[in-house]
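Just one protein chain is left out here, and the rest sit where they should.
Chains here go by letter, A and B, matching the order in which they are written, and residues are numbered from 1 within each.
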Amino acid sequence: MKKITPAKAGTYVVLTFWALTTLYPFVWVILNSFREKGLIRKDSFSIPIPGNGFTMGNYEKAMERFDFSNAYLNSLIVSIAVTIAVVVIAGFAAYGLVRYRFRLRGLCYSLIMAGMMFPVFSTIIPVFRMEAAWGIASSGNRWLSLLAVILPQIAGNLCFAIIVLMGFIESVPMELEESAYMDGCHVFQVYFHIIIPAAKSSFATVAIFSFLWSYNDLFTQNFFLRTPKEKTITLMLNEISSQAGVDYGLMAASVVLIVVPVLIVYILLQKHIIKGLTAGAIKG
Amino acid sequence: MKKNRLLAITLASALTLGLLAGCGSGNQTGGSGGGTPAGSGVELNVVTSYGGDDGNRKQYEAAVASYEAATGNTILDASASSNEEWKAKVLTDFQTGTEPDVLFFFTNADAEPFIQAGKVVDVATIRAAYPDYAGNMRDSMMAVASDGKTYAVPSSGFWENMFVNTKVLSDCGVAVPGPDYTWDQFLADCETIKAKGYAPIACSLFEIPHYWFEFCVMNNGTLENQLDLPASADDAAGQKWAAALNDIKDLYERGFFPVNTLTATDAETVQLFGDGEAAFLIDGSWKVNYFVDNYPDSLSDYAISYVPAKGERKASEAIGGISMGYFITKKAWDDPTKQAAAVDFVKHMTSDEVMSTFVTTEVTALKNGASPAGLNALQQAAADANANITGVIGAVQDTVSSECKTDLFANVQNVVTGKMSAADAINSAIALN
Partner (left out) sequence: MGPTLYRKKGPLIAFLLPAFGFLILFLYYPFLQNILNSFSDITGLGSAAKGFNDPWYVNYTTLFTDPKLRTALRNTVLLTLCTVICQVGIALILALLVDSIRVGAQLFRTLYFFPIVISATALGLMFNLIFLFNGGMLNQLLSNLGIITENIDWKDPDHFLFTMFAPVMWQYVGFYFVILVTGLNNISQDLYEAAALDGCTGLNRVRYVTLPLLRNVLCTCLVLAITGALKVFDLPWVMFGAGMPQDRGWLTGTYMYDQTFNRGNVDYGSAIAILIVVLGVLFSNVANRVFKTRDDI
């Protein structure tokens, strides 16, 4: 065992400080979601206890208005579909772009870089018109409307995913692939047997971000999902907050309600996520 | 390794299947839409602005439910709260052919794009087949489009006037303003209130300066010329607008608005008023329900009073009218399965009984008038104030394009801080009309 050096202690102080700034705002919001209306602006730091400003009313109010389970279901359908599609499609593209040398490669790369910068506001109207012409947007059918959100979200996350995956696939040593090929493996087998296991951690990273961005993307969802049964949890939060006005307790409660499922998923999967992130792909 | 590969292939094929299935079901919906046998429950797509934070959302939902129960039809409701993005969505829907069957929308210039495109049916055409359509409405109060025809069946109207916090006023020893309230008296009252440590006027000049603008314009003109539009900042109407902006600037410089009026949201400043930290608030009839919902225990602390008058205007003259109504789209009208259902729906929503649940103190076009049940203290105060109103006119800002409006009100903050002259702000806005 080593003893604790000043450097080590300093490291922990810095790390703990940042951890606190990350955590505290959430703790503050969670505490205040249980506080009676009006007290937040006077005394927001104490812990609300029954008899002293504690209330479940904010949650009751939020739950009574909205069909939360349906909204969570919609959110999950959209985000999971987007995540799977992005990981599969971007993985292929990144692999192709990194390993193959071809004439249009530079152009493809620039196109992807540029694609990352297109603001969604400038592409949404043409996309909406196109999807309306196909009959999937504004159809009144719940599943089609969800599909209408999923498709542009996939495209919106692809560029980022390709860029990140390219960075990691580049660092996979090529010798393995070459020898696998010598052993008679097809390119697709090389991809599935060598590249994916080697870059597993970055695939996990891309999957997490695709999921989160899709789940949290208010703008696209707001444009395509209109009837109550299509609404996702993010839209619902937006609606609640616009109705709440200055009911800060209700607002805090809806923030908690939208965040909690993600946190539960995150904490449950956290071991796998961290494992994925730290799986030290290139051993030895 | 094998597992990974299997997983990836499964996922990929699941996705492909999902996409195919999506397309498949799309065709089915398209096919069955036209073939629904009559009488077995029609599905109507409806878009209104009674979603989100609208004060009448509950009443609207109840009215829809009673229509569904009475007819067996289903309403696919895609209502939202009204803002520029919502308007844009509605107009885009008309362009892409995905408009709803029944639309509740603004009847002014905003509706012209789809009226001119022939996407909605006029009331006369509907009456040829359904003679009693909108029969309970006064025709003279229905909005006329640029082609001289009437398209929308009007719903409840609105008024704008001054809300006062009587508790703050009595603490400052200021009397509740009457219908003869003058601007000078108002300035003096504000000074007293400010000295007591309250914010005299609850208003976010950043977000919602438009109530003050409207009344200040009237204060610098008359009820009759309220709707005159300037061609530039130099003509009579332009000078009137400039004087109005400068009146707001004067109030700002005297410190009568909340300290953070340029960075606060409307919700924050209204809360100041509600919590008894500000004395005056100009707002619309829709705000009454806000106080009923959020401050049920202190409704008697608020009253509806009169906006102080200057020049030829009387304090008893206010802004009001009817700005929205129900449209039936051509798409629904030409669909034999939907036509009757759509007509019935509009008739139901604009019937005397349903309208009476929406209306407390607002104007309606109903021949018999609305008969709201039991007014609470604040609604009663509003009704009392309305009884003294001697003149009502529509808002001039509703007659200009939304680009012009947005630009003008975004520049109010620059005018009051002296970064821009009132004349420049008006010229800039008028150029966009």
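Methods note: contacts are C-beta pairs under 8 Å (C-beta built on N, C-alpha and C of every residue); 3 or more make two chains touch, one makes a residue touch a chain.
As the structure is a computational prediction, the values presented were derived from the model and not from experiment.
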Notebook entry, point to check: Among the chains in view, which touch the chain not shown?
Noted result: A, B
Item checked: Of A:F68, A:W143 or A:Y181, the residue in touch with the unshown chain -> A:Y181
Notebook entry, point to check: Of the residues B:T92, B:N219 or B:T360, which one touches the chain left out of the display?
Noted result: B:T92
Item checked: Full-complex contact with the absent chain, from B:M141, B:A243 or B:L262 -> B:L262
Note to self: Please output the residues of chain B touching the missing chain, sorted low to high.
What the structure shows: 84-85, 88-95, 113, 206-207, 259-260, 262-265, 268, 272, 401-403, 406-407, 410, 413-414, 417, 419
Note to self: Take the complete complex as the reference. Which residues in chain A touch the chain that isn't displayed?
What the structure shows: 8, 11-12, 14-15, 18-19, 21-23, 25-26, 28-29, 32, 40-45, 88-90, 92-93, 95-97, 99-102, 106, 108-119, 121-127, 130, 151-152, 154-156, 158-160, 162-164, 167-168, 170-171, 174, 177-178, 181, 187-188, 190, 201-202, 205, 208-209, 212, 215-216, 218-219, 234, 237-238, 241, 248, 251-252, 254-255, 258-259, 262-263, 266-267, 270, 274, 277-284
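Heads up, the rule we're going with is that only the chains that are shown with their structure count from here on.
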Next item on the list: Calculate how many whole Å lie between the centre of chain A and the centre of chain B, each centre taken as the average of the chain's C-alpha atoms.
Entry: 36
Check: So in the complex, which bits of chain A are touching chain B?
Finding: 81, 84-85, 87-88, 125, 128-129, 132-141, 143-144, 147, 192-193, 196-197, 223, 226-228, 239, 242-243, 245-247
Notebook entry, point to check: Of all residues in chain B, which touch chain A in the complex?
Noted result: 1, 4-5, 8, 11-12, 14-15, 18-19, 22, 25-26, 29-30, 43, 45, 47, 51-53, 76-78, 80-81, 89, 92-93, 95-98, 267-268, 270-271, 290, 294
